[in-house]
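A selection of the complex's chains, in situ.
Chain nomenclature is as follows: A and B, assigned in order of appearance, with residue numbering initiated at 1 for each chain independently.
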Amino acid sequence: MRKLVAFEPASLDLTSQAAGATRELHASRPSRHLQPGDECLQLFGGYCYMMECPLPRRRADARVQRVSSTPSCGRPTGQAAKERGSDMNEQNREENVVQWRVESGVGHIVLNRPEAANALDSACGHALVEAIGQARRGAGTEVRAVLISSRGKQFCAGGDIREFVERRHDLDQLVRAMLDGLHPAIHALATLPVPVVSAVQGPLGGAGISLALCADLVLASPAMKLRGGYSAIGLSPDLGASYYLARRAGAARAKHILMTNRPVSADDCLRWGLVDELHGADELLPAATALACELAQGATASLGGIKALCDSAFDHDLRTHLELEREALLRCAVSAQGREGVSAFVEKRAPDFASRRPD
Amino acid sequence: MRKLVAFEPASLDLTSQAAGATRELHASRPSRHLQPGDECLQLFGGYCYMMECPLPRRRADARVQRVSSTPSCGRPTGQAAKERGSDMNEQNREENVVQWRVESGVGHIVLNRPEAANALDSACGHALVEAIGQARRGAGTEVRAVLISSRGKQFCAGGDIREFVERRHDLDQLVRAMLDGLHPAIHALATLPVPVVSAVQGPLGGAGISLALCADLVLASPAMKLRGGYSAIGLSPDLGASYYLARRAGAARAKHILMTNRPVSADDCLRWGLVDELHGADELLPAATALACELAQGATASLGGIKALCDSAFDHDLRTHLELEREALLRCAVSAQGREGVSAFVEKRAPDFASRRPD
């Protein structure tokens, strides 16, 4: 994995001027909104920008300027890449800011903008909408489960604050344009008829919360840390962030997270139901991939039924729910996959759902 | 309590052939769906059949064949009983697969098919519907609280997979017939105007989850272990299992349980709100009975109001809820039991709700 100097404090050649700037910043912070995080780094904007910024401001600011002058997505020009530092291995550079591929029935959506903490600018948003469209079109046929992950140390910092700054005089136009694409896409992703898993390897904030938590099953590493960020810059949640936080952890905890902008540790996320499993940093992606593969081998109507039923359990009363359970079970009972499940039992073998038509 | 050899690993006379079969099975398992559970036993089918099967398959399979050849409910013939092993004490054999009795204002529903892990086949389903009907008819008069429990080491394995296997060519007809009776019954049980307590002494899966969790208060012992099981055989939840899991633990945890079929420990169930109290194995039934008796001594309109209000808190907004609270409190305030509660306070004595008409 490619690394950026900015993510390696040990290698920073701090001038005494920069060290002084850090002390200055820490000494003068006027409110909690500006308190630096304890360990986590975020240098490139996104809704959770300020808390995640323990490195010297001047150096960080310089980086922001340099990075923001490069194209926000796609392959950087050789010159821009060079400007980022000699540790970037150009030959490993992937083409797209959001990647899509299908392997063993699992559709992989990979955020690939690690140099900007996978923040979503307009171009990245377009690429994400496109990847979700691919998942939607393949769902239930070649795509039987989806895995959302990202490259780099941060999962996703949320909306790209640099673009917000550039467009601050017609911010509503930018918001409108982005959400016109991303809101239908996130709805499509959340309601795919196949299981969706996310692997959260590091900090996330703003709309990054939505992208992680719209999955049915959220796996994370201890390095993940969730921070709202919206209210620190006077904005409000998007892409369903408030929906997922409230539905998973309750309205009160969601308000606490989004109003105070305090970072929530991986342990608290697990405790509160924001995350479903924690895995060591090295085991996270293998575990998430294995889980997605296992689900891709499952029975389509069974898993799709479970998903729809659980997601709607608060949306109607018990009587309606029982009727929906009955309909779903009858669909399974007459499906080739349901017959296979019962036959496999009597024949004392593992069921082979994947080779049966899902009906 | 009657015991079956199958539930006592220590007494198993394992031949080296059977032991080899176990090693074989463990070595060859193709997926998590076939991984045996760590401690918990389940030999007789039900939705959670495979995970709960650490004993040698050949022996287990043999048992399934033998047991499935006996009548699925009611008193077994002497011959069938003998086939089950000499440790069954025939003189303690209860008549019905589901028992109903009223004691001290508490209606007891007892699953009594321990030799089949209290799995629900058609006959058992009918008996359950009948018992719930009795509870419904007596509720508020002679029945002032209900206690759901079961005999044996397993609480309830869910639907009887053996019957599913036999009927796999018209599985939808079987499902339709069972749910036509059981869904209205579970709705009636869940919405009884009196408190319902369940005592979960051991593993449960599939529709057994519904039967345990439709209670207002769920008490369990550390030996309980919850496993979905539906998706392992290509089916989807019934009897409200997805409703209760999602409403108690949130949609995400419900999906995790039902999609992955991983067993959830008693501790995790308590932590996630699937269970309300844990008690030692020997204290569980006494504690659950004491709680049901205590509630049976309570004020009917008060407890019924609390139940209806809490259960509906997610079904409408605050304004509507306040109106419902107001109506319920006014009903209590004019009831003989409400007057008794206030009078008892001023007269410095315990209230005697039970001898007052509930209004």
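Annotations for the structure displayed:
One rule holds in what follows: a contact is a pair of C-beta atoms (placed from the backbone, for glycine too) under 8 Å apart; a residue touches a chain by one contact, two chains touch by 3 or more.
Computed from a predicted model, the values in this text were never measured in an experiment.
Of the identical chains making up the complex, 2 are displayed, while the complete assembly in this file numbers 3 copies.
What we mean here is this: only the chains that are shown with their structure count from here on.
Taking only C-alpha atoms, you rotate chain A by 120 degrees to land it on chain B; that is to the nearest 5. Rounded to a whole number, the gap between the C-alpha centres of chain A and chain B is 38 angstrom.
Looking at the complex, you find that chain B touches chain A at residues 29-34, 45, 49-50, 57, 61, 161, 164-165, 168, 171-172, 174-176, 179, 183, 186-187, 190-191, 230-243, 245-247, 249-256, 258-260, 272, 312, 314-315. Of all residues in chain A, only 195, 216-218, 247-248, 273, 276-277, 291, 294-295, 297-299, 301-303, 305-307, 309-311, 313-314, 317-319, 321-323, 325-326, 328-335, 337-346, 348, 350-351, 353 touch chain B in the complex they form.
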